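What follows is a short report on a single structure.
A protein chain is absent from this complex, but the other protein chains hold their places.
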Amino acid sequence: MIIIMGKTSTQDQLKSVIDWVENHGYQTHVSEGEEVTIVGVVGNGRPIEQYQIERLEGVERTVRILEPYKLTSLDMRPEPTLIPLNGTKVGGKQVVVIAGPCSVESREQILETAKLVKEAGATALRGGAYKPRTSPYAFQGMGLAGLELLAEAKKVTGLPVVTEVMAPEQVTMVAQYADVLQIGARNMQNFNLLHAVGQTNHPVLLKRGMMNTLEELLMSAEHILSCGNSNVMLCERGIRTFERYTRNTFDVNAIPALKARTHLPVIADPSHATGHWQYVGAAALAAVAAGADGLMIEVHPHPEVALSDGLQSLKPDKFADLVVRLRAVAEAVGRTL
Amino acid sequence: MIIIMGKTSTQDQLKSVIDWVENHGYQTHVSEGEEVTIVGVVGNGRPIEQYQIERLEGVERTVRILEPYKLTSLDMRPEPTLIPLNGTKVGGKQVVVIAGPCSVESREQILETAKLVKEAGATALRGGAYKPRTSPYAFQGMGLAGLELLAEAKKVTGLPVVTEVMAPEQVTMVAQYADVLQIGARNMQNFNLLHAVGQTNHPVLLKRGMMNTLEELLMSAEHILSCGNSNVMLCERGIRTFERYTRNTFDVNAIPALKARTHLPVIADPSHATGHWQYVGAAALAAVAAGADGLMIEVHPHPEVALSDGLQSLKPDKFADLVVRLRAVAEAVGRTL
Amino acid sequence: MIIIMGKTSTQDQLKSVIDWVENHGYQTHVSEGEEVTIVGVVGNGRPIEQYQIERLEGVERTVRILEPYKLTSLDMRPEPTLIPLNGTKVGGKQVVVIAGPCSVESREQILETAKLVKEAGATALRGGAYKPRTSPYAFQGMGLAGLELLAEAKKVTGLPVVTEVMAPEQVTMVAQYADVLQIGARNMQNFNLLHAVGQTNHPVLLKRGMMNTLEELLMSAEHILSCGNSNVMLCERGIRTFERYTRNTFDVNAIPALKARTHLPVIADPSHATGHWQYVGAAALAAVAAGADGLMIEVHPHPEVALSDGLQSLKPDKFADLVVRLRAVAEAVGRTL
Partner (left out) sequence: MIIIMGKTSTQDQLKSVIDWVENHGYQTHVSEGEEVTIVGVVGNGRPIEQYQIERLEGVERTVRILEPYKLTSLDMRPEPTLIPLNGTKVGGKQVVVIAGPCSVESREQILETAKLVKEAGATALRGGAYKPRTSPYAFQGMGLAGLELLAEAKKVTGLPVVTEVMAPEQVTMVAQYADVLQIGARNMQNFNLLHAVGQTNHPVLLKRGMMNTLEELLMSAEHILSCGNSNVMLCERGIRTFERYTRNTFDVNAIPALKARTHLPVIADPSHATGHWQYVGAAALAAVAAGADGLMIEVHPHPEVALSDGLQSLKPDKFADLVVRLRAVAEAVGRTL
């Protein structure tokens, strides 16, 4: 940490600050400039919070030097984490494609979709049985019955299942049906839920909150890793901004910015990131070009009767066309799909 | 709902859209302009989602007419909801002041703070026993021991307790200690948790997520009300923007904008809304002037050793001074404090 | 400046960085920690940009220590700048009220409004003759004719005139009519325009861009001050966020955050900051409570025929009522109005 003293701070205040810090077990290096004095804090003492020092007399502010995440960092593990999924490894050369409806709505719907996305080349099936909905009056998911339909779709198609878990007490049950436990954007900082999935061995797909920084995303992953589960995929799904032509703003920069900091795979969700089926293709192609390790795409055979997210779901034939184009771009950047 | 047909849509498409809507039990009114045709949808049919219509051929977009919240709305209940707290009513003429540390840290700390804020004129005591923290390595709260210390502080001072609950399975236990159950900003859309507190009779203080619109805040309140609990206070605590001199941007507009739509009381949290003790006073005064029904203010006797939020906590003497100034402004706008 | 070396940087890289910095005329202080090495840079050398150092081999990042603004800073001038306006001083004890229509639309409109706001207690008259409009098809202002009507209104009422200047070549002409030159939000970083008003002696009201940080606002003021004109009032007028119930989000925190850094007066514009006449009163009261030195409020006698900003304009009777309430709050915080 670096401590920046106020311009009008006194030598006594400086001395008190140095004593405070050294009493916590750190060493200090003082640089006195003409305008301000800076105190570098090094060594391994007892944990201190920046604001504790900022409340000491004479201190202007402090600057953190080290990243707050550890296990998630490339420093800790320079090679990519590979997570097995349907015979391939998420985080490796192959770009994976997770596809399916927003919600499981009926046996017919999920089986039809599963077959069609499998044919088109999907790696895994997505579908929500428990749905976080802004309105209490909207469809909240089929619950356990939905999980059972996902299991049937998996049996029929062989596609592994990615599905959301919404509360700590659901984790054990959902994990019996899910190959990948999804943490939704609204739950990215539901720490009790993060701890619950951290205590399983299951792969986790952690979606970025719509207004969370990448650092907070890495810190939420750190919550999971620090509980012992390092099979975490991060998912950029669009952030909330002032722009209104699209539902969210796809932060494609997140892909290289995360890759520069962490060994965890990075998935993109162009459906939520755009909110409109017409833009899903462009965003998906962009994600692959930018280095995403996978895509999560909403596909629904009949979007006009979908019970959720109908505007951003691709019809199966559009999805099949897109997979062909995605493969071309993947190959252009040295990947497969 | 209003349906706006695309400029190049055909009469057949228009007819199909009308049939689709009428088959769901609604009536339609068509306005054909020179450039576009508009279809008004009225009556009470089966629930339809906007995107379902937007996926029909020829439709450009739809416009929602009615607000999505019902029980929360002033239409449903034109007079203010009053929630009893320490002999007064939140939502009435008196502006309430909830004060205390971010976290319960020790018996000495919470008792000292409780006594000092009581003397200064606080209506209730705040303090977290379960703390959502971005970092897994930061202090996560004292848990049950913290709740017991809050109970002791209440016994000593008579101040009712406002404390956070983080997970559905904690609700019953926390409710034994808390006079008001706080839902934190990060949990504003943790719907399982909203349903759990909705099933109690306890007053709830629902904080706006830093990333959430006011409409989403009202919808989260609707989740609680629709479970049968209408003792909900809304809390504006700052939103996330691009500005960096303050931790959050205090959306003071939220106060009149919420009051224009809902009968629920509106509380402001100037501590989180600014993130810096130097600005807490100005924001608190602004909130009262703008019509807030109450304030939630972090107070810590020794911020330089606080285990959380030390930068934004007022020292007790500053808090006592602020209460005097708050009272003057409250009276200037026809309230008491 | 502080230089943070990368964790894997070498001693040779450190040496090169130190040489580079010292060759520019600075001294360095090195703090070697177990994980990272920090280099403090002090003294007065040739100007260097942070990124120049960040492009040197082995450097992780740099941290700026000093604020980038000088003349605008409280360090440079600890006492408030007072700007004369209609017999009072902006920045002193009295809270000034600048009121009038968004645009000058006709002789009758501006004279009627000027008389009414004068009666209600306004300090100055606002009104735009040159209007920046998002649409090329909207009313762009009356231009010179509008300025002449403002001069007539000033003659009749004695109210000084605040009006916008949009381009460098207009400054001389507008300055003949305006007592205060307004720089609109969209022009806050139109540096040619800032330099042009900086070369006059006229008071300037500089509005914060809806997209700009407070630091950028201070830097734009610095552009004006560095040209020799220090009669600058800063104006918070709402920033753009994700919230949609209001046109902008009023950043009331800006008032104390600016006051903590600069000697320039701070004005608030609750009309633009809310965008809706129903919320203007609450925002104006909040601004005064938070310490604003003045208010700029849109008033129109017939908003339903206004050629711009009709939704956020108060009718004169509402304005007169508001002034009474504002005065009460001003007095509650030790000011007059």
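As written, the chain order gives the labels A, B and C, with residue 1 at the start of each chain.
Keep in mind that, in the parts below, a residue touches a chain if its C-beta (ideal position, glycine included) is under 8 Å from a C-beta of that chain, and two chains touch if they have at least 3 such contacts.
Note that this is a predicted model, so its numbers are computed, not measured.
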Residue of C:T8, C:T134 or C:Q176 touching the missing chain in the full complex: C:T134
Chain C residues that touch the omitted chain in the full complex: 47, 49-56, 68, 132-138, 140, 166-169, 186-187, 189-193, 209-211, 216, 219-220, 222-223, 226-227, 240, 303-312
Touch list for chain A against the chain that is not drawn: 211, 213-215, 239, 241-246, 249-257, 260-261, 273-274, 278-279, 281-283, 285-291, 325, 328-329, 331-333
Absent-chain interface as seen on chain B, which is shown: 2, 4, 7, 29-36, 38, 40, 42-44, 63, 65-66, 75, 240-242
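Just so it is clear, only the chains that are shown with their structure count from here on.
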Chain A and chain C: spacing of chain centres that average the CA atoms, whole Å: 38
Numbers and ranges of chain A residues touching at least 2 other chains: 211, 240
